[in-house]
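With one protein chain held back, the other chains of the complex are shown just where they sit.
Let's turn to chain A:
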Amino acid sequence: MDLPPLLARQLAAAVLGGAACGLVGVWVVMMRIPFVGVAMSHAAFAGAVIGLLVGVNPLVGAAVACVLASVLIGPLAERSDLEPSVSVGIIFSVVLGIAFLGIGLLPGPRTAALSYIWGNILLVSGRDVTVMAVMTGVVLGFLLLFFKEIRAVLYNREVARAVGVPERPLFYAMLVLCGLTVTANLDTIGGLLIFSLIINPPSAAYQLTWRLRTMFLLSALFGVGSCLVGLVVSYLTDAPSGAVIIITSSVAFGLALLFSPKRRRR
């Protein structure tokens, strides 16, 4: 059966975006740095707005802002004289300030900038799908190539370092990949909402399994499922796709929590 090109692109975006967010979300949830995800998604949004302001491709602006945020957040989170949540909170407020400053300075209607807040999977372009496919491939490749090291870092960073794993470069690579995943999905999910897609699917998966491999798999499936449901509901009701995706992933988390075997053990 031949799908109309737009529908095919939308389905591809749902699968690719959901999978990538679900995968990087596992390390955000396992390392207990959800606020880093929030800061990163807002940094991407700020970068896109600045890109619009100075006439650079907004996705390039978002990618640069995410990488910058990663290299700032990493060392700040490791400083023993600063509470990590405080330092990440400061970065969050700075990027939010930059984003709103950029919006304020933009001439004319600000619809392009505001579209990066909400995103719209229904308007996904061929280029968006290509960017998302490349990004999902990079995340998946990184995970497959370095799975044993990633497991060590997620178990305990100090132990990983002590057994000879290059823990710091891996930690930074994970932060940067998280930021780039946010960037790749900025058009479709939106900078404000993508954070939930990074947190909810792995949190749901976490409730249901004692195996890390299964957690990655379930998280990717929940991410894909949430995006597909969001797409369908958006089609049927004309509701904003990003919002429906987030609500769906939140419901999945609620159900996982309710039926979690971990609640019954111990």
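We adopt the following convention: contacts are C-beta pairs under 8 Å (C-beta built on N, C-alpha and C of every residue); 3 or more make two chains touch, one makes a residue touch a chain; residues count from 1.
As a convention for this text, contacts and distances are computed from a predicted model.
Set against the options "ATP-binding cassette domain-containing protein", "3-oxoacyl-[acyl-carrier-protein] synthase 2", "Protocatechuate 3,4-dioxygenase" or "Acetyl-CoA C-acetyltransferase", the UniProt name belonging to the omitted chain is "ATP-binding cassette domain-containing protein".
The residue touching the chain not shown here, chosen from A:Thr209, A:Ser226 or A:Ser241, is A:Thr209.
From the set A:Leu6, A:Leu145 or A:Ala239, the residue in touch with the chain omitted from the display is A:Leu145, counting the whole complex.
Contact between chain A and the absent chain runs through residues 30, 32, 80-81, 145-146, 148-149, 151-152, 154-156, 158-166, 206, 209-212, 214-215, 262, 265-266.
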